[in-house]
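Selected chains from the complex are presented in situ; the others are not included.
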Amino acid sequence: MMTTFNQHKQRLGGVLAQYRQGFNFWSLMPLLAVVLFAVFLIYPLVRMFTESLAGTDSDVLGVYVELFTKAYYFESLINSFLISITVTLMAGLVGVALSYFVYRFNVPGKIAIRAAVVLTLVSPPFIGAYSWILLFGANGILRKALVAGGLDFPSIVGVPGMLVVLTLQGLPFVFLMTSSALSSVDQSVEDGSINLGRTRTSTFFRAILPQLRGGISTGMLLVFVTAFSDFGTPAVIGKNVRVFPTLVYNSYINEAQGADFSQAASFSVVLLVVCIGALLLQRSYAKRHAYGVSAVTPLAPMELHGIKRILVIAAVYGVILIAVLPLITVIVTSFLKTEFQRFTWNFTLDGYTTDATLLPALGNTLLFTTIATVTCTLAGAIIGYVIARRKTRLGSTIDLLSMVPYAVAGVVFGIAFSMGFGSSPFFLAGTGLILVMAYFMRRLPYSIRSISSLLGQLGTSAEEASVNLGVPPSQTFWRITVPMIVPAIVSGALLTWATVIREFNATAILYGSSTATMTIQVFSNVSYGRYENASAMGTILIVVSLIPVVILMKVFGKDDKILV
Amino acid sequence: GEPASGETLVIYSTESTMPEFAERFQSETGIELQVVSVSSGQSDARVAAEKDNPQTDVAISGSSPADSNPELYRAYEGSIDVSNVDERWIKGEYAIPTILNPVIFGYNTEVLDGRAAPSSWEELGDEQWRGEVSIADPTQSGSAFNALAAVYAAGGWPLVEKFAQNVVIAQSSLGPIQAISNGEAAIGIGAEASVYQVADGEDIVAGYPTDGIVVNVGMFYLVENSSNPESADAFMNWMLSSDTQTWMQGEHKGMRSTTTDSETPDTLQDLSTLDLIEVPADVLADKAAFLDEWTTILTSVN
Amino acid sequence: MQNHEDSSVTLDGIQIRYGGNVAVEDASFTIESGEFFTLLGPSGCGKTTLLRTIAGFNRQSSGSLRIGTVTIDDLPAHRRDTGMVFQNYAIFPHLTVWENVAYGLRARKISKDELKVRVDEALAMVDLGGYGDRMPRNLSGGQQQRVVIARAIVIRPRVLLMDEPLANLDAKLRVRLRNDVRKLQQELGITTIYVTHDQEEALDISDRLAVMSNGRVLQVGTPEEIYASPQHMFVAKFVGEGAFIPAQLQDGGTSARLANGVAVPVRLPEAASGPCHIGLRPEELRLANAGEDSLFAGTVVSRSYLGPQVQLRVDIGVEETLLLRVPSAECPRSAQPGVAVGVVLVSADVAVFANDAAAEREAREDVLV
């Protein structure tokens, strides 16, 4: 009798203690995170979906049926699939090789290489597209030189151009993911394989590569999603190949449709379904190939000599050169005069001085990017921390939700946000706020994941040690947890900054009269043939995106890992 | 209230030269004009999406958006003086005809490489131009639509079919012009003004089809419930003034005036010498069906 | 500052669950003030779980904890005033050695001067006087471990908790550090709960120890009690070496008959019968001299040289081989594998264990991974 009473009292005490601990900042966070996703992700997507069913056609599913029955639409879906899969494979191949070469061999200038890779991540793909036209188009400088030299080199405009540009655009994702996967492979695995009689090559394919599958597939997923949903690149270099994202975008802005967005919404839903499908496939694949190992002794760099070394260096720098060639082109042409929309070899600063939209666009870009980066980094750190450390019932829900934006293409984001927040009851169409919101939600998963996976690796013992030494959990967070994750926060912020600055697909749908960003103006300059202005603005965009990278390098020293 | 200097007016514009108008307008009236460069389709879509909270005062469109959504726009009757506008261009009470742009083509003589340049839509159906005629997507671009309508008028579906075999679809209205400019295409179809942006008279030359030219009328619309209706009115009246129209024609080769009281420079072929036609009535009657047929033909031939 | 008068720790029917699994079952014992108490047991038996519960990182599902006379069940971890030394790298990687040690003190209101004195003192205690400015990544494993120890003792906790603090160090260093730890604890007179799975370490260092298996505390006692009078065969096996042979009690429980027919005198408090196991430790056996009478006759199956001693395994025709340790100087060269030898039982009687099938199975699983 007595004992049961005491047990009751204890149990009650326990519950009370949990309740008391339970209602604080941290227990509110999971809830807030779910609300955040519900409002900024689920709501607009659902609204887009309902809109897609609310067509003026009598048959609500008509648009979907049309998509699969009408060759004009269906072909673009097939085209997009073919192109994206090719691009994904090419980026995978080149990205893995590049990453392995740089990680493994004595290639000089590794920091510069990593910086170059991040840089290519920064520039909007259609800048690359039009640079490629300048270089290898029918009238391209380099193509003409090659032709003059007797090499019959076809114009790059069209499918080859799209493949090149989209592959280069995807390269950094694969590169970065592979690099980080490589860092968890232990040297002893390679030694073990060689010791068992395998050659180095066989060892790479049979023992090392299989362990990278999770990381590589994540990178390739990102390539696929961007390639499948980019309409800026086909718009500039596409030529006669209809691709699905262009269809989505055009259906949104179609003159013939009037104010009926059901087609745009339906197409977006299809795009979303394809990307989510890719995401689910990749997740289950990565899960099957997750080995939960971490390297005690990471793979040691290998000294190559002679011809092998030269070949590897040539391959690496060849790829890097191709990747930065568009950037160089942009910078050079920004100082060239255009006449009749063609560059001449006359120096001018007109590109920088004649465009009235340059300063406002720069201001907008800096403002939105900064706000989005700061909020995204903060929220990402907090939510990532909550997922990793505060075991809550909402944890798996948040985890799942934070996955979705990976698969939501920029166009779809734009359309969903425009439908969700553009008009009543929010009236945010064209405002800076709606842009920042979209940027925030697109990048949030990246921030969350980088923090939660780092914390998972670090383990809890340092934090427990702090609590054990009498420092309450709230202070422990600031004094132990935060300092330990600062490097990850910083490099995550850097990546957010770089990718938000170049955002185009969602921005194109959401921007308004006073909120045009640099990428929008570059695109409009390219479309109107104001190439010197486009190049000048592109150059400024490149410089601006580089600033934080440079600052970080100064602050954190020349640790090349900061760029990953 | 009165239009006030210091106000900010917004325009969704399809005209690449609009920033220069804006500069001039501000220096003359003190009213700032913010230009958002969009295509006709984008302009329509935005105005529709923003109907509860309009973000622009004026919109340019080539696709008669007020026909289907009159509630989005404001009739100009009473606030804009269109007395100097040539009657031919006036279509309804919403669209303000401000700029004329005949849809023609340009060609790159280097790419022609000795071949005779085509002089009519009919000739564009000739097999020798397979893959060398660049045109924007008629389902997206007003000028491409008008060009297609002219092709149809010149030779009906048989000609459209031959034409479809030759075209390369560019991804924007200015794409075809850029394609001839950088040598990607031999022939590019577009508005006269855009052709003259790249036509230097040597390599790139403007060509006027002899079997019917449809004129793109740059229609300006006043947006319903916009924030600065008075300034919008002031702007439109300024646009249609003979001063502005004279300056426009002098400054931008190929931009033609809708008005009768402005001076036309003689560097261009006079409008009256061109074989102007209307978009055929059966096309106008069901635009969607016409475009459907076009996309079907296009997908079937390549 | 703290009441160090009574810093005994009392566990009263502690049960700890992870979801549906019981990790610790009904642990009840008291650790005296100033005592060095060890939790000993194989991997996964619940040692860490119990320690973390005392520190306040897990909550027991039932039972109660006291430090001194105060119940601490509802005290959050950061107010329990226990210093914990974690098994692994719980060092703060972003702080210098000095700041690592000062960390806990800074949370308390202490003057700058006293802070400095106490941190320096703690560093000196663990022989890291000159290392204050180093970052942890520039220390060897042993040095890192000492930083963590200094960090825990500098706050003068009422109870010091150490979770396999020496597990990752090499043998020589482990022995040296365990002596240091013991000396430090005695100087400070601090109640210490130490976790290890190394039986020699546990015997060497502890005032008393608890042997655990599968979440249950099998026996609590001094090293002598545990080694010499194990209450369970699992304890006997885990804490020392020897052969554990199935036998049949006879003569009212005064002797046990092995499968080979030999009867061995056993010590048993009361009359009993039935199947059992007897335990024969190496030091209870020796080789018979030539011509000497011996209880067991067998064949050497292996001989290995351990330095001071030679270890022999002798097959006497039962399930297990006997284990003998002969001083190297005394071990006849002739005692090689295959040679017949006699084995003398040195002690008057031997330990005997009841056959508890369940306990047997568990014990075997635990020991043999």
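In this document, chain identifiers A, B and C correspond to the written order of the chains, with residue numbering beginning at 1 in each.
Note that in this section a residue touches a chain if its C-beta (ideal position, glycine included) is under 8 Å from a C-beta of that chain, and two chains touch if they have at least 3 such contacts.
Treat the numbers as computed from the prediction; the structure is a model and nothing was measured.
Asks: Since just one copy per chain kind is on show, how would you write the full make-up of the complex?
Replies: The structure file's complex resolves to the formula A x1, B x1, C x2.
One rule holds for everything that comes next: only the chains that are shown with their structure count from here on.
Asks: Centroid of chain A to centroid of chain B, CA atoms only: how many Å?
Replies: It comes to 37 Å between the two C-alpha centres.
Asks: Calculate how many whole Å lie between the centre of chain B and the centre of chain C, each centre taken as the average of the chain's C-alpha atoms.
Replies: 90
Asks: Could you list the positions in chain B whose residues touch two or more of the other chains?
Replies: In chain B, no residue touches two or more other chains.
Asks: If I count partner chains per residue in chain C, which residues reach a count of at least 2?
Replies: None at all.
Asks: For chain A, which residues are in contact with chain C within the complex?
Replies: Of all residues in chain A, those touching chain C are 7, 10, 13-14, 16-17, 21, 461-462, 464-473, 475-476, 479-480, 483-484.
Asks: Which of the residues in chain B end up touching chain A in this complex?
Replies: Checking each residue of chain B against chain A gives 8, 10, 12, 16, 19, 23, 34, 36-42, 44-46, 48-53, 55-56, 61-63, 65, 68-69, 72, 111, 137, 139-140, 142, 168-172, 174, 177-179, 181-184, 197-200, 204, 287-288, 291, 295-296, 298-300, 302.
Asks: Under the stated contact criterion, what part of chain C meets chain A in this complex?
Replies: Chain C reaches chain A through residues 55-57, 59, 62, 64, 73-74, 76-84, 86, 88-94, 103-104, 107-108, 148, 151-152, 155.
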